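Below: the structure, in structure tokens.
What you see is the complex with one protein chain gone and the rest in place.
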Amino acid sequence: MASLSIDALNKSYGETKVLIDIDLAIDQGEFVVLVGPSGCGKSTLLRMIAGLDAPTSGDIVIAGRKVNALAPAERRIAMVFQSYALYPHMDVRKNMTFGLKFTGVPAAERDKRVAEAARMLRLEPLLARYPRDLSGGQRQRVAIGRAIVREPDVFLFDEPLSNLDAALRVSTRVEIARLHRLLKATIVYVTHDQIEAMTLADRIVVMNQGRIEQIGKPLDLYYEPANLFVAGFIGSPAMNFFDVKVSRIEGGSALVDGPCVAPLTVPAGSLAQGDSATIGVRPEHLTIGGAGSLATTGQVELVERLGEASFAHVRRADDKLIVAEVRGRDTPAAGDVISLAAPAQDVHVFDAAGRRLVTAESQ
Amino acid sequence: MAEPVSQVVASMPRAKFAALMALFLGPSVAIYTLFSIYPLIATMGLSTYTTDATGAYRFAGLANFVILLTDAVWSKPFWNAAWNNLIFFAVHMAVQNPIGIALAGLLSLPQLRFRGFYRTVIFLPTMLSVVIVGFSWSLILSPLWGVAEGALKAVGLGSWFAPWLGLPSTALATLALISVWQFVGIPMMLIYAALLNIPDELVDAARVDGLGQFRIFWHIKLPLVLPTIGLVSILTFVGNFNAFDLIYSVKGALAGPNFASDILGTFFYRTFFGNQLQLGNPTMGAAVATVMFFIILVGVCFYLFVIQRRLRRYAF
Partner (left out) sequence: MLKQRAETLGVHVILIAYSLLAIGPILLVVMNSFKARNAIFGAPLAPPDATTFSLVGYTKVFHASHIVTYFTNSLIITLVSMGLVLLFGAMAAWALTEYRFRGSTALAIFLSIGIMVPIRLGSVAIVKMMRTAGLNDTLTALILIYVAQGLPMSIFILSEFVQQIPKDLRDAARCDGVPETRIFFEVIAPLLRPAIATVAVFTIVPIWNDLWFPLILTSSDSTHTITLGVQQFLGQYITDWNSVLAALSMAILPVVAIYVIFSRQLIGGLTAGAVK
């Protein structure tokens, strides 16, 4: 049984539609990450699950109960806010127990839960301190502790790491993954950071302009993006795209070509002769001077060196930039004219509407 | 309104939400309506009545206002008080606000030492009661004590001294200056706060462009705090056309000498409560209060619809 399900949910403010026909089912114990660019509606969706905002239409069901009309506290959820939202005038222990008082948890039980959460999050030495005396990472742990003591059916995280510096973000990420294993909890987690999404999620929900673009396991999204948006959003640096036209259909294959790519044969799928299409290839699948079904050339404009790999930004003849990953010490220099190629199985084909064609290789 | 309707509020039963609002807003609305708005309206209502010899109220339309503005017995002191009030306000605008701006400008200079001390000391008179301030100054300016005269003599200006508060020609201006002395802290602090809100980068940019402190103040800071100066002006206007305490405590209800320092507040008090010269007249008092209300209303509307719209607020 799904721990949380959302059916045909819509939200609009006047004429502006913020969420459109959202359907989502989340299993018990699953870690689901909502990811998307800012303004895509992911935080609004989370706030509606929490019961902080009301949907315009549609249902939210938590643990088998329809919760549309319930207040947040009655939904058996707990939320961790981006700003942590710790009560500044209460110490850590009070912050954690404050809400429990109102939900009828007896004092002895409250103490037990706080002790348990404090142990889990290594908060014991901080229990008597006030939020202003805590570091960002400590505040974050208190906010998580406050959620844990509620023993909710679903944990909701709203961009919990975005106020932390880079190093802390990595360690807290690991911490959250550990807690998820430990608590076996159902978690809905909102972020705009695709690395957080990839590393934490059992399943990722990619959202854009109020719609769900794709739901899937992290590597499935990476290797089999449903459409151009997901292909471009997941992966860094982003996938390279080439505009092409279908010049011929032959049996199950289509011959496509366009500016700056050698004509290549791709599985035809639903393509017809004369259609526009887009082909995409990730930077790490391009090799310099190699052979492959996709081939292009250009002049190196800039090389970003990261250490284990470098990214060559290559200006094509049609003035578009593509990025290729180069591993090791031997990188091209700016100004070099190079040829790049990728094998057929790493080339994605999208139709004119941006949908990825399901090809023989990838199936 | 982009503010989302909270689910908590949206799903609350109507009666429960109404009870919640009644709890939060009820006390304020009740006390404010009963003891502020109702008396204002009731006073305006009373201004359309007169009392006869038996003390009974009788509706009289606008008769009180006609008498007040045309009958020489009433109109002469009324116009005298209104004119004096205008002078009282003009002195504040001409002296209090420029001094307040100048002090705020000095206090906001970068790296000024003892800033907190100056601020505290200059603001101190504002905290005191007008009665105390008025009385203290009347002692100091009194020829009996001779402190002011002595001070002037010490700088060779002894011949300038006169019993300013006692002379018809100078009493009003002197009282206005005492009030300026007391309340200069308010424009100073409000403008000082506005000056602090100007980002340092802006001032640094002007310095890099080669402007000196005075020019920075005149060309950069002052235009940016104009909205605050507008606010200070309307606060001064409302305060001045509603003033009473200072004149009453220094010169009494008769606002002497020979009504030279009479303003609308003291005129209203005499009309309402009476004094050695006349009996109190509540309905006429209500009429005076109504006229004062409309004067203040015109000033506030002028501020809201003319001044405030022209003064652009800059977002930093």
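Letters A and B mark the chains in the order given here, with residues in each chain numbered from 1 onward.
Operating definition for what follows: a contact is a pair of C-beta atoms (placed from the backbone, for glycine too) under 8 Å apart; a residue touches a chain by one contact, two chains touch by 3 or more.
Keep in mind that this is a model prediction, so the values were computed, not measured.
Chemist: Which one touches the absent chain: B:V29, B:L62, B:A90 or B:A205?
Modeler: For the chain that is not drawn, the touching residue is B:V29.
Chemist: Can you say which of A:I20, A:L52 or A:A309 touches the chain missing from this structure?
Modeler: Answer from the full complex: A:L52 touches the omitted chain.
Chemist: In the complete assembly, which of B:F65, B:W164 or B:F244 touches the absent chain?
Modeler: B:F244
Chemist: Looking at the whole complex, which of B:M127, B:V155, B:V208 or B:L277 touches the chain that is not displayed?
Modeler: Touching the chain that is not displayed is residue B:M127.
Chemist: With the missing chain put back, which residues of chain B would touch it? List them for me.
Modeler: Contacting residues on chain B, toward the hidden partner: 1, 3, 5-6, 8-9, 12, 17, 20-21, 23-25, 27-29, 31-32, 34-43, 45-46, 103, 106-107, 109, 112-114, 116-125, 127-132, 135-137, 139-140, 145-147, 150, 181, 189-190, 192-194, 196-197, 213, 227-228, 231, 234, 238, 242, 244-245, 248-249, 252, 265, 268, 272-273, 282-283, 285-286, 289-290, 292-293, 296-297, 300.
Chemist: For chain A, which residues lie in contact with the unshown chain of the complex?
Modeler: 47, 50-52, 71-74, 77-79, 81-89, 98-100, 102-103, 146, 150
Going forward, only the chains that are shown with their structure count from here on.
Chemist: In whole angstrom, how far does the Cα centroid of chain A sit from the Cα centroid of chain B?
Modeler: Distance between chain centres, rounded to whole Å: 59 Å.
Chemist: Residues of chain B touching chain A in their complex?
Modeler: 2, 4-8, 10-11
Chemist: Enumerate the contact residues on chain A facing chain B in the complex.
Modeler: 13, 47-48, 51-54, 69-72
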